[in-house]
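Left out: one protein chain. Kept in place: all the others.
As written, the chain order gives the labels A, B and C, with residue 1 at the start of each chain.
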Amino acid sequence: MTLDPTATLGGRLPATLRDQFPYLAQELNGHPLAYLDSAATAQRPTAVLDAERAYLERSNAAVHRGASTLVGTSTGAFEEARATVAAFVGAGDREIVWTENATDAINLVALGMADASAGLGGSEADVFALRPGDEIVVTEAEHHANLIPWQRLAAKTGATLRWIPVGDDGTWGIDDAASVIGDRTRVVAFAHVSNVTGFAAPVADVAEIAHRHGALVVLDACQSVPHRPIDFGALGVDFAAFSAHKMLGPTGIGVLYGREQLLDALPPARTGGSTITTVTMERAEFLPSPHRFEAGTQPVSQAVALGEAVRFLDGLGMGGVHAHEAELAELLVDEVARIPGIRLVGPPPGAPRAALASVDVPGVHAHDVGQFLDAQGIAVRVGHHCAQPLHRRLGLRATTRASAYVYTTADEIRRYGAALAEVRGFFGAGA
Amino acid sequence: MTLDPTATLGGRLPATLRDQFPYLAQELNGHPLAYLDSAATAQRPTAVLDAERAYLERSNAAVHRGASTLVGTSTGAFEEARATVAAFVGAGDREIVWTENATDAINLVALGMADASAGLGGSEADVFALRPGDEIVVTEAEHHANLIPWQRLAAKTGATLRWIPVGDDGTWGIDDAASVIGDRTRVVAFAHVSNVTGFAAPVADVAEIAHRHGALVVLDACQSVPHRPIDFGALGVDFAAFSAHKMLGPTGIGVLYGREQLLDALPPARTGGSTITTVTMERAEFLPSPHRFEAGTQPVSQAVALGEAVRFLDGLGMGGVHAHEAELAELLVDEVARIPGIRLVGPPPGAPRAALASVDVPGVHAHDVGQFLDAQGIAVRVGHHCAQPLHRRLGLRATTRASAYVYTTADEIRRYGAALAEVRGFFGAGA
Amino acid sequence: MSDLSGLYQELILDHSRRRVGDGELADPHASHHELNPTCGDEITLAIRLDESGSTIERIGWTGDGCSISMASASALTELATGAEVEQVRRLVDAFRTMMRSKGAGEADEELLGDAVAFHGVSKYVMRVKCAMLAWVALEACVASATARDA
Partner (left out) sequence: MSDLSGLYQELILDHSRRRVGDGELADPHASHHELNPTCGDEITLAIRLDESGSTIERIGWTGDGCSISMASASALTELATGAEVEQVRRLVDAFRTMMRSKGAGEADEELLGDAVAFHGVSKYVMRVKCAMLAWVALEACVASATARDA
């Protein structure tokens, strides 16, 4: 699967790309479906569906368990997928751990640190052990997945949770980070790209500050890995998390990236079969990374499908994907900005943002906005997008979010703009 | 999908059932494949593959997030699958929690108890809090998935891990259980059916003893739910775990069953989006079960596929499945018992056992046995089957396991017996 | 937009703006807070009974939510104020039955009056909770007020 990225991307996608997504050919409420909720979950191309099915019909067997020909085949497919994903994000094979989803990946780090703090990882895991007085730093804009696990870790260890404040538009800068990160900071966890504002954090700069203070850096890369070229090594982060279902891959699988020496020392929070060397009734010794974390039967066909999704994205070229989405982002912001009385959350028009926009329509509840768009075949996301503290900070309870991906067309964005312009009139909320 | 169970089951499966499993029509090393490793992972019928694909091509969208028509459809399919699985095991809908696999399900209980012990669940979670002096009871025959999480819980809380000893055949009885379970026991965790010996524990009796002492009962149901009719309510267990991939369903999804009041009070070990009511920067309040445990995007298409797998099994009738497998088990034991010098692990010939048999071939390493069978198209599992302590107790390092499922034929078992009889000769290990 | 007319009937849009009963109730006999976890919206609804304890004298509520939830609280206030406790129980049951109908059948207009306008909402599974929010709160209030009586 290779497509010429210049032909494919640049605002006008050829029909050949759309045709590879059967889901998108549907109607919604009598209109052609405009699927503008890819930031929540993306749709899968036929190549990904076919790859998983072919694996299941021909190569499916237990992985890393036993030594039969079938196990050789399934294990080969499984580990090849890991190598494909590793190369995609600038990681070594042993730096990629399969998880249930990105949320699970972040939890594995936070729970492993709690184990280390309780002495379960021995002296090797000292770098992860927190004590009262230590600080964990997040931002006020985090998804609950990158907030609650840290709250729980603080509660278990007596460490203090602090946060980088956001401005009235929901974004923050390097100075905000520098004023919160200090010598007591042991972990800095933040989203690369916010799923509400579309703001991209200055990752390398924050990592530099954090490391200067001896803190670990955990990156929530859910909204960046699917949309732009990423090299975790070059970004200088210690851990990162992302989900397959937001990048043309299946649900049921996410990825934890970690630097090899760190992963080898982090206590495995979830334990069970295939993670061990020697087990007695009293105790267990664990394998090095990644296997020490992969307890029980793994999402094998899902790993194979994710590998295929990565090949599909590589075929498009991530540089081209990013350029395509930058164009759509600009169009999206233009469409929203020209509607009077609508509040756009996140970076102002003109500033860079991911291809997503959350808006508040004064006088109309987000669920009613979403319902109105839905009736016109436009599927968006409404609610707090798992970021209640950010919404509270913005003085909002819920927003309406439109988000784009490789298959999104300029026409869909324009349909969204036209429909959004009619919302306040319909609900009698004034001009 | 309904098949007449009397026609289907009874030792001779009609071609129509086999035909529904494309994987099984393959060759292995020039022979028709005899797949005798279903206890590790089962193969999927076309109906299950098709159901997942149809969901992905037509109904896939974020679940429980937002309010669009698409979300209504995906959420409906997802929750209908839960209801189907719940009915299959005698549970209420709120008693079924999706997990990554069975291992993850057991970990959720053990990790939740660790949280409760650290005070994270408030007074509601007191029933789960362990203190030094408290005892956790397992058996010597457990899969690592039902052993290591309890070792870690003991290490975190200061509780003591004790175990029910097994006899020379790897099985244990109600008296063995009664002699270990006592007033200090707070949890009793054991496998319904052993994946090494095929022995079925006297669940209801053990549960009765445990409850008399005020202990919670956690059942590893990985090897029972796929193979016999199950009613967790009737068995009287408090928690149970099983995996979809062993019951014609996908990898990437498992199930935690728990009694509703217990699940509502168990602290969620993994936290993130969709599990909460209110989140501030300082703290989070959690939903009731099952959603409090389902952090992040769930294995949605996998849940839909598991629902279809359950319908498929229901179509066969679990009573019939069990009868079919009892016949295969008898044949399997007969085949092994007539080979001189081979040691059969588990219940003696004549005693009930699941349709699996692990054997030791004196003088020949299990991996060589497996390789020899493999060359004849027979796929079995070799190794310690994630039960090192049991193998150590039996004086063995590894065994060769053959296991059957709904699609297994008597002919396949006979081919296995004939090949096994030649192993010692080939390797010159004497008669 | 014709698709939406079944959901957002004029009466609903109207109630969502009028918000009958919006405001805190002094000296309530019972009060109940109800949250819709899907959206985070909430309502606190309170009731006062008359001297006999068998009739709802006043209803007041505060809350924030979508047009459906606000309209439903408003319509409920109009309908249930002055009604006998027994009658309110029947109203809640009838409303719930209607909301579970997925648009099928006929709603009991005689009993439910203006609230039949919400029949169309029942086709939108993701919005049923919105319409039910105030009714669930009312049901809880009635239960606790009468339990206290007994």
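A few notes on this one:
By definition in this document, a contact is a pair of C-beta atoms (placed from the backbone, for glycine too) under 8 Å apart; a residue touches a chain by one contact, two chains touch by 3 or more.
Just so we're clear, the structure is a prediction, and the values are computed from it rather than from any experiment.
Shown chains touched by the hidden chain across the complete assembly: A, B. Per the touch definition above, the residue from A:A47, A:A87 or A:L287 contacting the chain not shown is A:L287.
Only one residue in the set A:L17, A:V71, A:A86 or A:V423 touches the chain that does not appear here, and it is A:V71. Considering the full assembly, B:G30 is the residue among B:G30, B:P132 or B:P340 that touches the omitted chain. Where chain B meets the omitted chain, the residues involved are 29-30, 364-368, 371-372, 375-376, 382-384, 388, 397-398, 422, 426-428. Mapped onto chain A, the footprint of the missing chain covers residues 64, 66-69, 71-72, 75-76, 276-278, 287, 291.
Basically, only the chains that are shown with their structure count from here on.
The greatest centre-to-centre gap from chain A, using C-alpha centroids, is found for C.
One inter-chain figure worth recording: chain B and chain C are separated by 46 Å, centre to centre, where each centre is the mean of the chain's CA atoms. Between the CA-based centres of chain A and chain C the separation comes to 39 Å, rounded to the whole angstrom. If each chain is reduced to the centroid of its CA atoms, chain A and chain B end up 31 Å from each other. Shown for chain A are the residues that touch two or more other chains, namely 29, 367, 371, 382-383, 388.
Multi-chain contact residues of chain C, defined as those touching 2 or more other chains: 38-40, 124, 127.
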